[in-house]
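Apart from one protein chain that is not included, each protein chain of the complex appears where it belongs.
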């Protein structure tokens, strides 16, 4: 398998299986002279950590980040940053019983058929655990973007099942285990998740990501449009089935006279575009939405086949999220940060003499 | 501007402005020994051509493709294929009046601010005309995929405004200028488009792309998942604001027990996933949906600013589609073909000894 | 065949066969706002042109460059530059007789065996004619580097056969068809080349390239060292068999105390390194040497095999250089310029806040 890198100038390459010795990544392209320490990364890792709440998987991982290179006396040197998180709490026996089965909705079948071999322990490389290093690399990008331009990249849960969550303010998002911005929906969500746990079932979710203070000029027209690279990065997160920027699918029923964002002396009069015009950031707020499928690992029995092609019933025990979408929030923020960081460096390469980007 | 290439092993690099001398591309990575001639490419170019119907822009371009290299005696040699289409019908004067204005919903503003200069004639590089070479490169990929595995990649209009078009069969799609699969909606669409033309307004659309006979095994886990690369390629098409694979945003309100595709002795019992599991094609039909924003170039007056920052009224004359989504159908097919072709070559690089892919 | 691109941020992709319709390239990554016109490119094309002197191949090509995109009112817009040169004087019949033979020292055999097909007309893609687009892309890079930093990249012939040419000054180099810097060797070279033509044989050469005013800071440690990327670019030129930077192979017999360049208040006291330390330009003059093999296409008969594997005698008529090294001079300059240009943009991406590079 290749394809374990993302970004051209801020290039993140990851490795690691769910139940291997460790997960790790190399970040190549970080500029020199940036303040960086473990705490900056650990903060975001803790937000996605299993067991962060009793609504997410109960796997107990401390997920302690180690910085192995690229930082000298708490400053980046410009050399590649090697990061590692050791797997401390894996119980292989949990999975031995499904060793020869293909879990429905999982990558077991495609991995086995493509590679002729798979590490069946906890999904190996296809486990959501793989996102640990995305969050670590994203945390460094977030730090740089914020230091240099005051860019803020934050996400929240905008829907779970049929429960819509209206955005109120960010402190609400940080105050509950659902990353829910709507205080009036917390009890409903609590009920829903508990009943799903009881039923051994799971539910989908919608995640919204907001990027503020993004300077005008990020993104390359044609194939590497900013929104195209964001779609790539976000769709690469496990369980994502749909991506929207700005008005997204609502545009299907909009008129040109409604949709196009008019301009005035104070700038744009609306933001249907979601902050990107012709693939380039317009200086407006960037708004993204992700559709997250329900967790496939559920206790409720289902039909599948084994390696011999025989039909069998399967019920997946072990520790799993009733709503994988919840923990996707910090991951979606991280992927957004990685893409913006990459395009910021690309901008600097090609338009160093134009100062729009310097606010 | 960089970012004018797509694909790693089937690599397409394009150039050309709407009103420049010519549009062109280089395709690097085409295998040797493939039958190829102009007619194969011209067929798809004609499907997207302006003036193909009286419902799309009236610009009259013959769009004659020229093959400059890489083909010897109608067989590919494995050397890069150089393609070119000359611009014959451009009227720069059409655009002189908006030379100093930023058309709302267009890239004028972001290009001007990012690059400090822009070719204002017809949007230059940001014009939908740029998609000509996407279609040409896609036609070659389609040909190869079909020859080698019988892969079929076809698209249609599934919605325009609030008019839903149900799929019936492909011959209907080919028989009308809307690429509409639903014979009962043709009259409604005709009425809608005519009234929009009268009003000088435009409308959004939803495009569906279906890829059949895609072998199991295409796509690389983690960042270069097949669905992630498809999302990138499709979101890079002008005017696309949303992407769905399989059930897309419907998953938000689905239970895990509903969504996960169970398996039996005859294979999968459903296809909610849209033909991709863990980023790898599962052998099922691949289903994609695109949200297309309404054309921003409309006669209806709107507010914008000029280069001096003064607010002015703008009305865009010239020849434009009331629904840019219609002509996006062959472009979406082409981008899907380019991504599948690229991953087919990537598969061959890494799993040459495993024969799943050989049906 | 892939591998038709070079550079990461100043990315040049070429196409075209010796006897195809045209040769062309796309340059992706040129910054906006740079003055550019045909004359700038044509000047270098004329220096490498066949028939430039009666000591190089007699093929008569005017090699007129056409700029198809990326330049608006003689200024680069930042969009990709499409370039093309039409093949006007090709005589396929010249080559029909060797259609089924593998010319010794040529790529005929490896192309045929690797791809199962080849365009045998004049070597197709493996012809030295492929270097036309290298020179065109290099001319643009040279222009930019000179405008921005006063960088000068110039080459000369330092040896042909056993005739050593001492550098005197650049005006001598420009005043003779050998790019020879040594006025005392012109007559000897003239004699040598004439006798080789009489014998139907050819000779090797050594080319030296000098880059002046290169700012400190270009090149990335480890794999993409400046000297490593230069070695790649120069070794990719047809007929090159060896590359040296600075003292090159002389270092084998040097002591550390001799080789290492000491520093003083006025900078470096010597330049054994050739202007690169640890893969990064040091601000000193960059010196490179190339070993060019003798032309393989000679009239003198030789032994080879045909497609049936039968041993046959071959004698290659047609129009060929007795010393292919001569015309390699402008090509070597161009490749050096492309690499420096690429690393200049890479520098700007990663160290935009450090001003060493601004002299």
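By written order: A, B and C. Residues from 1 in each chain.
Rule of thumb we're sticking to: contacts are C-beta pairs under 8 Å (C-beta built on N, C-alpha and C of every residue); 3 or more make two chains touch, one makes a residue touch a chain.
Quantities reported herein were computed from a predicted structural model and do not represent experimental measurements.
Looking at the complex as a whole, the chain kept out of the display touches A, B, C. Contact with the chain that does not appear here is found for just one residue of C:99, C:191 or C:310, C:310. From the set C:186, C:251 or C:285, the residue in touch with the chain omitted from the display is C:251, counting the whole complex.
In the complete complex, the residue from A:124, A:138, A:155 or A:204 that touches the missing chain is A:124. The chain not shown here is touched by just one of C:75, C:152 or C:216, and that residue is C:216. Contact between chain C and the absent chain runs through residues 1-6, 14, 102, 104-107, 109-111, 113-116, 125-126, 130, 159-162, 196, 201-206, 216-217, 220-225, 227-236, 238, 241-265, 269, 272-274, 277-282, 291-298, 300, 302-305, 309-311, 346-347, 350-351, 354, 356. Contacts to the hidden chain, counted on chain B, fall at residues 8-9, 29, 31-33, 78-79, 221, 345-346, 348-354.
The set of chain A residues touching the chain not shown comprises 1-5, 9, 11, 13-17, 20-26, 28-29, 32-33, 66-70, 72, 75, 77-82, 84, 114-119, 124-125.
Convention: only the chains that are shown with their structure count from here on.
In summary, the pair chain A and chain B forms a contact in which both copies contribute largely the same residue numbers, shared numbers making up over half of all those used.
Chain geometry summary: the mean Cα position of chain B and that of chain C are 38 Å apart.
In whole angstrom, the spacing between the mean C-alpha positions of chain A and chain B is 26. Residues of chain B in contact with at least two other chains: 1-5, 14, 114-116, 125.
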